[in-house]
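Heads up, one of the protein chains got dropped from this complex, but the rest are sitting where they should.
Note that the chains are named A, B and C in the order they appear, and that numbering of residues resets to 1 at the start of each chain.
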Amino acid sequence: MTVRVQEAPFDPAVELDGFAAGRTDTGAQVTFTGLVRGDGGLHHMEIEHYPGMTEKAIAAIEADAVRRWDLTASLVIHRYGRLAPGERIMMVATAAPHRKAAFEAAEFLMDYLKSRAPFWKREASETGAAWVAAKDEDEAALDRW
Amino acid sequence: MTVRVQEAPFDPAVELDGFAAGRTDTGAQVTFTGLVRGDGGLHHMEIEHYPGMTEKAIAAIEADAVRRWDLTASLVIHRYGRLAPGERIMMVATAAPHRKAAFEAAEFLMDYLKSRAPFWKREASETGAAWVAAKDEDEAALDRW
Amino acid sequence: MIDVLYFAWVRERIGLPKERVKTGAATVSGLVDELRAREARYEAAFADTSALRVALDQELADFDAPLEGVREVAFFPPMTGG
Partner (left out) sequence: MIDVLYFAWVRERIGLPKERVKTGAATVSGLVDELRAREARYEAAFADTSALRVALDQELADFDAPLEGVREVAFFPPMTGG
C-alpha cells in the first residue's frame, strides 16, 4: 500500500516498475490514470487540497479496498497545483491473484477518490476560471460498493 | 486500435509510452496486465494459439469495444509459447474521455479475450502437465455485456 | 480556541484560508451560526450549508456533530478529485 500526494509530475512506467515485482501470487494488475482534458478551451487546471487530511483520507480509502478485496499490492498517486491539458492528474494501481478483484478495487479507489478525498479542481480558460462542481453521478457511483 | 500476438516478452511501460500521447481529449486510461501465477508448484506455462484466427478474433473483439464505448485508443498484446511464473502473459489498455468507458471497455476486452480468442494454456509442474479447463465463471462473465 | 480552515470557493468568499476562532458553540451548526452572524462574506460562504462539507480534526463529519475536544474544523465544497 502506497499513497503519494505531490505537486510534481509522475511517470506511471517508473511507478509500475517495482509494483508487485518479484511476486508469483499476482495474476492481475490494473492501472487507472486520470488526465487533464482540453475541453471547452481549457487553458489549465488548478487543484487545491487539504494537506494532512488528504493523505489520511486516501490511506483510509486504500485500507478499505484492502479489507474488501484480496490484493497483493495497491498504489495511489494524486497531484495538486497547476496542470496543463494532457498532463496526468493521478493514478491508481492494484494487483491481485485474479482479475475481478484487481478491476473492482481499482474502480472502488477511483470512485472514492473522486468524492471523498479533499481535492478541489478549478478550471481556467480564456474567459475566466471556475471551480468544478461535484457531479451527482460521482456521488451515486459510491452506492454500488 | 492495436493488436499484437507475439512469443517475445513485452514491456508495458514501453507500450504505454506513446499510447494516446499528445491528445487532450483523453481523461482516463486503464490498463490490465495478466501474469503467470506460481500456484500449486507451477513450473511453467505453455500457451498454444491458432495463428491467423487469433489476430482476427482479437481485432473483432476490439472493434466491438470501439463500437460500444467512446474510446480514443485501445491496445491488446497477447503472448504465446513458454512462460515462467511472474512473467506477463498479456495486456490490454484503453483510453477514453471518461473513466467509466475506459474501465468498462478494458473489462469487456478481458472477458472476451478469456473465452473467445483462440488461446489454450497448459500448466506444467513437477508432477506433470495439464491443459487448463475453461471456467464456467469466465463464460458467465460474458452475460453482462 | 479552535482552528477553522476554508478551502476552494469557501476560502475565496471568506477571503482567508485559516483563522483562530473563539467559540462557545456546542456543534458545527452552532459555529456556523456564529460565523454567519459576523459579516456579509461569512453569510455568503455559509448561505447554503447543504452545498458544504465539514471535517473535524481531518475526518469528514456532519453539521450536527459536537465540537467538544475538536482542535481543527474545515469547511469546503463537495470534493472533486480523481
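Please note the rule applied: contacts are C-beta pairs under 8 Å (C-beta built on N, C-alpha and C of every residue); 3 or more make two chains touch, one makes a residue touch a chain.
Computed from a predicted structure; not experimentally measured.
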Which chains here touch the chain that is missing from view? B
Which one, B:Arg4, B:Lys100 or B:Arg116, makes contact with the chain that was left out? B:Arg116
By the contact definition given up top, give the residues of chain B that touch the hidden chain. 34, 47-50, 52-53, 56-57, 78, 89-90, 110, 113-122, 131-134, 138-139
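The rule we apply is simple: only the chains that are shown with their structure count from here on.
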Using C-alpha centres only, name the chain that sits farthest from chain C. B
Rounded to the nearest Å, the gap separating the Cα centres of chain A and chain B is 23
Provide the C-alpha centroid distance between chain A and chain C, rounded to the nearest whole angstrom. 26
Roughly how many whole angstrom separate the Cα centroids of chain B and chain C? 48
Would you please write down the residue numbers of chain C that are in contact with two or more other chains? 82
Within chain B, the set of residues that touch 2 or more other chains is 99
